[in-house]
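I'd like to ask you about the structure that follows.
All protein chains of the complex are present and in place, except for one that has been dropped.
Let's look at chain A:
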Amino acid sequence: MDWLNAIVQGTLLGGLYVLFAAGLSLIFGVMRLVNIAHGDLIVLGAYLGLTVTTTVGLHPLAALVIVVPAMGLIGYALQRGLLNQTLGDDLLPPLLVTFGLSVILQNGLLELYTADPQKMDAGALETASVTVGGLTLGVLPLLTFGFAVAVIWGLQWTFYRTGLGRAFRAVSDNQDIAQLMGLNRRHIFGLAMALALAVTAIAGILLGIRTSFDPSIGGGRLIFGFEAVIIGGLGNLWGTLAGGVILGVAQTLGAKIDPGWQILSGHLAFLIILAIRPNGLFPRIAA
């Protein structure tokens, strides 16, 4: 029962990692951009949520209504104003520029909000739980996992069932041909980043309800997101869901053996999977 409990709790924890990873996966899939600032953008989402909850007095989940579109706008502006200029045959410029962006975001948040840990107050939601078959499950982790599945499903649906998704796949497949077919890749990339940061806003707010955060924690969230994407296989959204869950389960199982092993065992699981399957479990894009 204990082990089953650890696996179930790990699965729910994995939901948060899926939300960290979904934006990364989307951006890499559409434009082969590795966004080093992704973790800091998650933290930015959390701080925006904090500002909205404290100034407007909204519940953190209600704040999503404001923070999700706000992050989407920031994403579009960021892509059109900065990141589009870095894209080309060379992989280094986008890495350097997003690394720089990460530094700027961290220091900007430090100036605005100080280094003091913050947390969003979600009231009763934080401690509420339900009992299912002898297992006690937190409502917040359940909700997070529900968001994760909904986000992956929604992105998958967008990709394969809408005109926008068709455009995403066309530029991802061959940018030059897509432009000859009348697609403006700069605009399409802007929309992809908007969508990615909208998801990032959800990740940031759920993170900020679950734990305390400060401007320095972006890097760790980036690593978890990366690991989930790579375990699942590049370019495969359902794979990213599996990757996040595997990472979460590995962490809770490790913690069960020794509480100090939680983070380490997640990284170990990542390394083992990478050693056995260098392209991840369900790759769509050849490495």
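Assume a contact is a pair of C-beta atoms (placed from the backbone, for glycine too) under 8 Å apart; a residue touches a chain by one contact, two chains touch by 3 or more; residues count from 1.
One rule holds in what follows: contacts and distances are computed from a predicted model.
K.L.:
Match the chain absent from this complex view to the correct UniProt protein name in "Branched-chain amino acid transport ATP-binding protein LivG", "Formate dehydrogenase", "Chaperone NapD" or "Fe-S cluster assembly protein SufD".
P.N.:
Options "Branched-chain amino acid transport ATP-binding protein LivG", "Formate dehydrogenase", "Chaperone NapD" or "Fe-S cluster assembly protein SufD" narrow down to "Branched-chain amino acid transport ATP-binding protein LivG" for the missing chain.
K.L.:
Which residue among A:Ala115, A:Leu180 or A:Ile276 touches the omitted chain?
P.N.:
Here the residue in touch with the unshown chain is A:Leu180.
K.L.:
Tell me which residue among A:His59, A:Lys119, A:Arg169 or A:His267 touches the hidden chain in the full complex.
P.N.:
Answering carefully, the residue with contact to the hidden chain is A:Arg169.
K.L.:
Could you please point out the chain A residues that touch the chain left off the display?
P.N.:
Here the touching residues of chain A are 163, 166-167, 169-170, 172-174, 176-184.
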